[in-house]
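A single protein chain has been omitted from the complex, and every remaining protein chain is retained in its original position.
The letters A and B name the chains in turn, as written, and every chain counts its residues from 1.
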Amino acid sequence: MMLMVQDLRVTFPLDGKTGLRAVDGVSFDLAPGTSLGIVGETGAGKTTIARALLGLHPPGCIQGSIRLDGRELVGLSEEAWRAIRWRRIALVPQSVGTALDPVYRVGDQIAEPLRYHLGLSPAEAWGRSLELARRVGLEPRHLRAYPHQLSGGEKQRALLAMALSCAPDVLVLDEPTSGQDMLSRARLLDLLDALRREGGMGLLVISHDLAAVARLTERVAVLYAGQLVEVGPTAEVFQDPRHPYTWGLLHAYPDMSTARDLRGIRGAPPDPANPPPGCRFHPRCTQAIDRCRREEPPLREIGGRWIACHLGGLQTLLRAEGLRKTFSVDGGEPEERVEAVREATLDIREGEVVALVGETGSGKTTLGQMLVGLLPPDGGRVVLEGRELTAARGKERRAMMSRIQLIPQDPFDAVSPRLTVAEMVREPLDIQGIGTPEEREAKVRQALRTVGLPASPDFLARRAHELSGGQLQRVVLARALVLEPKLIVADEPVSMLDPSEQARVINLLKEIQTERGLALLLISHDLALVRKIADRILVMHRGQIVEEGPGNRIVTRPEHEHTRMLLEAAPRLG
Amino acid sequence: MGTGHRTLVYLLTFWVILTLNFLLPRLLPGDPLAALLDPSSSDYVYDPDVRAALAAYYGLDRPLPEQYGRYLLGILTSDLGRSIRLNRPVAELVVGRLPWTLLLVGTALLFSSALALLTGTESAWRRGSWADRGLVSASILLANVPVYFVGMMLLLLFGARLRWLPLAGGRTPFARYPSALAAALDIGRHLILPALTLTLAMLGAKFLLVRNATVNILGEDFMLVARAKGLPEGRLKWGHALRNALLPFVAHLAAHAGMAVTGAVFIETLFSYPGMGRLIFESVTARDYPVIQGAFLVVSAVVLTANFLADLISLRLDPRLREGKV
Partner (left out) sequence: MPGTFSPLEGERLSGNFHMRPLNGELGFGLILLALCSAVAVLAPVLAPYDPRAFSGQPLERPSRAHPLGTNDVGQDILSELIYGARVSLTVALAAGAGTVLLGLLVGGMAGYAGGWLDQALMRLVDGMLSLPRLPLLILFATFLGSGLPQTIAVISFLFWPTTARVVRAQVQSVRQRGYVRMARQFGASHLYVFLRHILPAIGPLIAYGLVTSAGQAVAMEAGLAFLGLGDPLVKSWGLMMRFALNLPGLFLTDRWLWWLLPPALCVTLLILALALMGIGLEQNLNPRLARR
């Protein structure tokens, strides 16, 4: 038995006007004995899909196709649906508290479908209920009780037993773990996992609990605003998300292995009654192009994954291949050559925070400067947004360089002592010749406000020596922002500041990065600091990148010797 | 609260009623009881036997606590005094009349409840339809029209105009019945109009209650789950929706038990039906205090018992009201 859903659309009437499209063109398959997860946030349409599979929506609302073993279910009469419900497709509902009728015993409610669908006698049905109860870990006394006498976890298991009663072909689990304490949840997941392995049934797990989905499913579909944005094998999708929304979702999920602070996805979920034109995710996407605003991207297969994105998924913003740099040390002696950077290859995705850590002399600063184009590499190349930065010249190069900005370590060195704050921040605009003088003034003021500095005439007239380290670093950041770059490379941005200032500037960087959808390359020796905001960490040692991986993995299970040393040397209080 | 506690509350309420019944005539200005025995008052009872019986029963010359004690004793030995008008023991009168009222009220309660439960559920199932909206409007109308108005209209139509049904009485006067069946039929014929009137009077409010409660229930999650289980429509409607609607319905019955009695008074008066209601009316007209008081007590007792029974049924119906976890 195969469940095939094709272009499912569910519309709810809304006060006479054209309706609210809760589900807009969802397609997926479920083969016998397999499990599929559907993840998404509240309001994405998950429960709507669950109910559609049981024909619980008013007939006029549903369009598209739902086929069970080839038989079309959409448009069936209520009578015909009754034969299918529970018997072929069963549901374990979300709201445990009110899902059971308060006036009947739990056992009777489990037995009820057995009596009506299979025609069992009351005694037979009760006997079967006892078996089912045992299977889910309930005792006979639970069956004799009334719903209000059971705890949430017990009720959940009773609902599960009830769903299994007629041995359905497809079992739909709607938020199986919501509202439960961690222990009940763990036990339930064990139970569901065991059931899955027993085989035969197709399992559809609908949830916003990514860990539960990770455990229970082989494939996962990501739902956003009523549409699927990514479908693929669960382990792969969660390790390596390709759609910007999936990526954001995974990074917003709290789990024990995350060392980094949570950050959400900027913007807000769309109003279901009024979705944005084109790609529904585009207002919140960091790599949206013009086409995204106009056309809806179809779900198509790209390298074993189904993705709905005009750009084919998350874009690599910056890619460095095989960069090399060797310095000669002057001094009269036979030339000493220092290989500062050896065969460095890395990439930075849109909207990512990558940290490059290493001790002094590891070559990280050199690498950073090569990436922004300040230092020509001896070998290898840098590709920014698909175009080669290292080969570009003139106007093209200027334009590309404005997309990537550097914030150096020493703010006092980064600015001229003679310029006022206004002039400092305005400098890039002056150089690039962007806008009228008034427009530049406006951009300067806005940039200052973004970094939390006043835009008053008094402040604008100050000079470098009249500002604190932290304030000046912010001015430098403001300066970097006026050109509206896509990537900021920050080289030890806070190491020269007081700890309290450090925290504030780092948080500011993170905030701006999230809000503006920038990518950030944070170069630092301080592992304790970067783990707070880094998505990926690259460890550099003697000019080479010795280890890279997701931030939480590097910090908890380092593989390279040097990484471990760095971790041990990192400051700890107590 | 537990059954024991509840019983206590009801007994207490009854005691309050008893005491009120006792105190009221004795505390009011004009001293209506004394007037019965005072030759100069308009209420003076001329028949010496009756007067003597009343004097003995009320014991107005004794101190108040003693009067109270004798009164309570009288209740226990079913001595409720003697009717001034008919010169018979009040208890005897009551026993003769009570069954008729119980028949009337019982029949009406049965039919109005059955109708309300059936149509209310169906109406809620089809909420928003023309039928539903029509029924709701009609019920609101019905619930507000005074019962005697309904009775009058029915009497006029079926009794006076069409002459299908008798105009008055519990049975044909001076009738002799060849069999029990004939007796039952005759009583039944006389029962139809009064029972119909009372049924209609109670139907409006009951229907609205069932319909609204069911509409609420249909929106609950367990109804969706029941539907998802592929259960037949009948099971959903009656097994789940109605079963849950019974809870507020019985609570309503309990709270409005008194209403049925109120209706009975008017109806029996209108149809000259020989029940407690009519007895009260006749006694009131004749200022027959002992009967009024006695009838009042009995009616109160019946109402309280009905209340109590409804409470017990509620407990039985709603498992959440019972104590104890698994």
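In the analysis below, a residue touches a chain if its C-beta (ideal position, glycine included) is under 8 Å from a C-beta of that chain, and two chains touch if they have at least 3 such contacts.
Computed from a predicted structure; not experimentally measured.
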item	value
Chains in view that touch the one left out, judged over the entire complex	B
Absent-chain contact - pick from B:Thr7, B:Ser129, B:Thr172 or B:Thr285	B:Thr285
Option from B:Ile17, B:Ala34, B:Ala55 or B:Leu118 whose C-beta touches the chain left out	B:Ile17
Identified contact with the non-displayed chain, of B:Val147, B:Leu165, B:Ala195 or B:Val250	B:Val147
Which of B:Leu54, B:Val215, B:Leu231 or B:Leu253 contacts the chain that the document leaves out	B:Val215
Chain B, residues in touch with the chain not shown (by the definition above)	13, 16-17, 20-21, 24-25, 28, 30, 32, 127, 140-141, 143-149, 152, 155-156, 159-160, 167, 201-202, 204-205, 208, 212, 215, 255-259, 261-263, 265-266, 269-270, 280-281, 284-285, 287, 289, 292-293, 295-296, 299-300, 303-304, 307
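Throughout what follows, only the chains that are shown with their structure count from here on.
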item	value
CA centroid of chain A to CA centroid of chain B, Å	68
For the chain B and chain A complex, residues of the former touching the latter	220-222, 224-233, 235, 240, 243-244, 247, 317-320, 324-326
Contacting residues of chain A [partner chain B, same complex]	51, 54, 56, 78, 81-87, 90-91, 93, 95, 97-104, 112-113, 116-117, 141-142, 144-146, 148-150, 159, 162
